[in-house]
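Of the protein chains in this complex, one is absent; all others appear in place.
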Amino acid sequence: LRRSTSYFILAVMCPSLSSAASYTDSSDDETSPRDKQQKNSKGSSDFCVKNIKQAEFGRREIEIAEQEMPALMALRKRAQGEKPLAGAKIVGCTHITAQTAVLMETLGALGAQCRWAACNIYSTLNEVAAALAESGFPVFAWKGESEDDFWWCIDRCVNVEGWQPNMILDDGGDLTHWIYKKYPNMFKKIKGIVEESVTGVHRLYQLSKAGKLCVPAMNVNDSVTKQKFDNLYCCRESILDGLKRTTDMMFGGKQVVVCGYGEVGKGCCAALKAMGSIVYVTEIDPICALQACMDGFRLVKLNEVIRQVDIVITCTGNKNVVTREHLDRMKNSCIVCNMGHSNTEIDVASLRTPELTWERVRSQVDHVIWPDGKRIVLLAEGRLLNLSCSTVPTFVLSITATTQALALIELYNAPEGRYKQDVYLLPKKMDEYVASLHLPTFDAHLTELTDEQAKYLGLNKNGPFKPNYYRCWLGAACSSLGGGGGGDTAAYICACVRISSKLSV
Amino acid sequence: LRRSTSYFILAVMCPSLSSAASYTDSSDDETSPRDKQQKNSKGSSDFCVKNIKQAEFGRREIEIAEQEMPALMALRKRAQGEKPLAGAKIVGCTHITAQTAVLMETLGALGAQCRWAACNIYSTLNEVAAALAESGFPVFAWKGESEDDFWWCIDRCVNVEGWQPNMILDDGGDLTHWIYKKYPNMFKKIKGIVEESVTGVHRLYQLSKAGKLCVPAMNVNDSVTKQKFDNLYCCRESILDGLKRTTDMMFGGKQVVVCGYGEVGKGCCAALKAMGSIVYVTEIDPICALQACMDGFRLVKLNEVIRQVDIVITCTGNKNVVTREHLDRMKNSCIVCNMGHSNTEIDVASLRTPELTWERVRSQVDHVIWPDGKRIVLLAEGRLLNLSCSTVPTFVLSITATTQALALIELYNAPEGRYKQDVYLLPKKMDEYVASLHLPTFDAHLTELTDEQAKYLGLNKNGPFKPNYYRCWLGAACSSLGGGGGGDTAAYICACVRISSKLSV
Amino acid sequence: LRRSTSYFILAVMCPSLSSAASYTDSSDDETSPRDKQQKNSKGSSDFCVKNIKQAEFGRREIEIAEQEMPALMALRKRAQGEKPLAGAKIVGCTHITAQTAVLMETLGALGAQCRWAACNIYSTLNEVAAALAESGFPVFAWKGESEDDFWWCIDRCVNVEGWQPNMILDDGGDLTHWIYKKYPNMFKKIKGIVEESVTGVHRLYQLSKAGKLCVPAMNVNDSVTKQKFDNLYCCRESILDGLKRTTDMMFGGKQVVVCGYGEVGKGCCAALKAMGSIVYVTEIDPICALQACMDGFRLVKLNEVIRQVDIVITCTGNKNVVTREHLDRMKNSCIVCNMGHSNTEIDVASLRTPELTWERVRSQVDHVIWPDGKRIVLLAEGRLLNLSCSTVPTFVLSITATTQALALIELYNAPEGRYKQDVYLLPKKMDEYVASLHLPTFDAHLTELTDEQAKYLGLNKNGPFKPNYYRCWLGAACSSLGGGGGGDTAAYICACVRISSKLSV
Partner (left out) sequence: LRRSTSYFILAVMCPSLSSAASYTDSSDDETSPRDKQQKNSKGSSDFCVKNIKQAEFGRREIEIAEQEMPALMALRKRAQGEKPLAGAKIVGCTHITAQTAVLMETLGALGAQCRWAACNIYSTLNEVAAALAESGFPVFAWKGESEDDFWWCIDRCVNVEGWQPNMILDDGGDLTHWIYKKYPNMFKKIKGIVEESVTGVHRLYQLSKAGKLCVPAMNVNDSVTKQKFDNLYCCRESILDGLKRTTDMMFGGKQVVVCGYGEVGKGCCAALKAMGSIVYVTEIDPICALQACMDGFRLVKLNEVIRQVDIVITCTGNKNVVTREHLDRMKNSCIVCNMGHSNTEIDVASLRTPELTWERVRSQVDHVIWPDGKRIVLLAEGRLLNLSCSTVPTFVLSITATTQALALIELYNAPEGRYKQDVYLLPKKMDEYVASLHLPTFDAHLTELTDEQAKYLGLNKNGPFKPNYYRCWLGAACSSLGGGGGGDTAAYICACVRISSKLSV
């Protein structure tokens, strides 16, 4: 059921993110939240969370997150005058974390009413949910929902008397799916859908292809700013973090092979090179291959180096990049992990054979032991290392949340006709706006064009500075992560060029 | 007249490229080549060069160049079986250097007949022209042509009895222009134009816009491989080379401001940071600005740092980025130079005032002296530093020449209907082929997709691995170099997306 | 009492190192090990550990560590023929971890008998101690000793009937101190002391100065190989790891000031620069300052940047480098931490005032909150970040352990007269030997001098390749870490020059 591809899943696995949990778990009872009678301090009981008494702990987490989400706080400030979301009734289904709470409270400050469920049965931070409920948000989510709970929570968000949503914020497409299935008439009032995840976007494009998408949808997953941060910059740091937290290894002098030289691969290679590793690259695309050469990496076939490397990292979006045959030939103690999009890059299934022994040595770390005693160190069972074994900086989440907020504002306020029943990317100008809202974090000062210069360049002084198709600049990333631009996967990426056109590539 | 934007112009200015000249100049007489009677050793006099006796010197230069142009040599090898240019009659107008000679002789090996003129009145290497003439190429070019000579040479290439070109290879558009003006009927037999320069491409798009383009044209300037090498990789090296050759400065510890963080700016920043300079960046586009931040550069307005920096480098494509006011505030000995596309980035004209003294201290280096004794070190009078003060590695020229050769092959062999009377980019697959031909130089081994993987990714095993629009990935480059994607300049870049569509952005 | 300066202390604080603990704690009872009757499977009860039944868990940890300590394993292999420690009776007092276990079992394989106590009341890994006891090592140590327990354990190691130590391996000097105080006659049979820690070395030099050192002692703390790894290479990685594990922050674009540009500062600066941070440096020594400039860092006074930076890192060895005044001026959310030797670099005491609120947000992370709401993020209360908040790679511990083993071998086998009653550094050649034992880890192939070359250089083909004083090359490190070479601290470092001379600088 849960194909969640979004970052928040890590909250489930990574103790550091759910640090708050520690002081609350002990007080938790076994009663299902659905069976509890809870009220917040203002007397409302329009919510369902684990324990409303944890609100104070959650509030502190939210306050800390606020400090690192300056863009949303800036939007709130601007909202003191105008309320761009006045009248908006937003139903949301996302991971429920401190960062989401900052987003929700920002939407509230911009004038919206919100109702919220969790998009993952494990990822809710109970105390954050409690804090939101306490401050008046109808939140229906807790950590450890059953599948039945999951849909019950979603239903409680949309199936309300006297309240009908006019905007959807979704992460994974389950909320959208539920409304399509149960309350199709609701779409008459809905102005648009904002979708965050690869999976959800994929579903929307399929709807569009089938002619069934009946409102405009905004794909925020593929905005330039978000993509660049999710891939190059975030991976540059998380590859180191993920390897350290799981193995405590020293990077200096280690031989590493990185499969795939898209944005993710580029980030991994740059970081490891900087830490003194010797990095080899494999590629299928001669253009990326030539870039790897010029950046100082030896381009090899995996077979050529598999016996000598200390670490194998996949970031291709492809399947079976590391096969059992490769695994058989690796040297003792070789570390194998995946930074790419797909869980199939390493053929982990091939290791589930009787002659190999699996030994779980730490959370997320397995030793797979060959009959001759050779051990391979497999991280996160081949799932995404950075989601499983490191944390995502709030700064990256801030970019995502700001993009979501702006997409909601755009769809809600767009004059009729601007968007049709199709899947759109955030207009370039708003993407630039997200970026500009994050510059003050770095005390960065943007230069303004003079009138004369703007005229010379044929640009508006306030942007957009790049044409809409500029996002294909991310092609490098999708080629490695999204499958080289082929097939259906590529189809909706193509949409970045033929914005809002039907999919007929 | 000569707006030549191509690299070879440097041959005029940079002694190291025209090294061969030294042993020939002394023997040169003052007679115009047009007035000379010369024959090559086979008795042909269908050429006009400075001195056919210099052929041997030129041959050595060509042989050296051959060693660094493996892709063309590989094409020649393949041509032993098939002659993809059999029957092609190519008229060319480019800089005439050893690298061009390798290209011409490759075209010959592929089956083509060629006639050639120079696209620049200064850039011809006389001994190379002689070597080509000696081996039977009708070449009409010498260093130091008059404007009249220039057009006479072009005319001698096309206006031949019993020979009519069916392909054009142009660099700057003058040859194309001449045929349009003088021999429009010739286009009936012409299968296509391959154009190398920004200027020439611009002219073609104007023709297309005006509905006057009567054959397909291939814009090889904007191919991914060429662009990436011309900008990021080449500039990363040439910024250091250009500064060293002109000023012998030490980079370590120097404070530098780089205006513009497109591909060129990124290359300059990376190189200087690696050499121990402290680099500041200015940008107008928040997305590029955020990238600069994440790459570790302080983003400032020029005014904030202008008093303290040791070097100012422009790479914006914009005009008046460095104004007289900035120049007035720079500290003594500050070096100012331009790596961007336009000659107008530094307002050099504003320095031509009576109170300032200009002192030429070396070739390409001027001291501009303020009344109080302050000196600014201006390089190449604000023209492109890397063209004026460094050399272009043969490897980069090899990529360009291979792209030209493949574009000629493609246009010549394309089935009727594939290309209309419009401006095209090199198909992605051929761009990838250019890249793959250069991989052996690095002993780089490309991985091949398995059948299963190709199916999974929805790709052909031999590529293309990226969709055609992938080249917009160069958006970053054009935004800095080509003017931010705005106006007419942007128009034909947009064409990379809507390939072969009319220009109506 | 416990001044422990050694790395293992982190085992106490850092959950990832003591991961094994999780599955054993629950079974632990409250009975003091001193009151338990335990026997290993061979019937011996000459040990005192928490729970001998945990031996199997500990054995697995030891086996994993063996894989990353190739140098000790190589020594074992060589020991199959010769037993360089045959007859050695070593009493040891160190942290008891898997890596120590590998060392102890190596000493055993080399022929030595060992008895061991812990040098820290918290750092013992109980299951490792159990595994050692099970395989016959008389180990007296558990996690959570009282001070009385601590000395009781040490005494049980040395006060044995029919067994008298002839070698001491100490970490902190407590074991040495105990023997001096309680059993001074024992020194008659003792051939030498090997001391690992700064504190212990300091005590030895004081003994030497006072004329009371009655056996040779080897200072392994200051060997070149160990120092270079403990400082430059290890800190390059642990600064990133320590910051990530505590704060999950993103490095890209962050402004950081690093106080001190010795080896530790160099490592921190290089790593953060590589991750895209903007780094400022403060220094007192103009030579280090000039190096910082040439390496591309702006050299500032702390006051100049204190208001703007996101992170402050001290690595000076000095005191009060970050004062309350600096802390008052930092911006909200500024992170403050210490990578240097001393705990006094940040004036943490000055933050213990009534108007400031301390809030512990995670293990090792405090928010100090000003009346206006400003929060400073203080890591590890100003103690060493890399010891408190990151792990030390086994590879670094391997270098330390190998150095200790070689020092024991050298002192035990040295012909009479080679070493007097003084403090020595490991001979250069043995330092080189430690390095060479670690090269195979990197598949690194050393070049051998030809006879002719050795003669030309005046070197023995097998080294030493550098003169003994070469270790002062670490001067840069000690200047930052050890106090700039002044005072008593410097005194014994000076000894690296005047090896084995009295301290009279």
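By letter and in written order, the chains are A, B and C; residue numbering begins at 1 in each of them.
We take it that a residue touches a chain if its C-beta (ideal position, glycine included) is under 8 Å from a C-beta of that chain, and two chains touch if they have at least 3 such contacts.
Being a predicted model, the structure only gives us computed values, none of them experimental.
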Per the touch definition above, residue among B:Gln308, B:Thr357 or B:Asn413 touching the missing chain: B:Gln308
Absent-chain contact - pick from B:Ser41, B:Gln67 or B:Thr357: B:Gln67
Hidden partner interface residues of chain A, rising order: 252-253, 273, 275-278, 293-298
For chain C, residues in touch with the removed chain: 224-225, 228-229, 233, 282-294, 298-302, 304, 317-321, 431-433, 435-436, 438-439, 442, 444-450, 452-453, 456-459, 463, 465-467, 469-470, 472-476, 479, 483-490, 494, 497
Footprint left on chain B by the chain that the document does not show: 16-17, 19, 64, 67-68, 233-234, 236-237, 240-241, 244-245, 248-255, 270-271, 274-276, 308, 332-333, 361-362, 375, 390-396, 441-444
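By definition in this document, only the chains that are shown with their structure count from here on.
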Distance-maximising chain from chain B - centres being C-alpha averages: C
By mean Cα position, the chain sitting nearest the middle: A
Distance from chain C to chain B - Cα centre to Cα centre, in angstrom: 57
Distance from the mean Cα position of chain C to that of chain A, given in whole angstrom: 40
Chain A residues counted as touching two or more neighbouring chains: 233, 442, 444
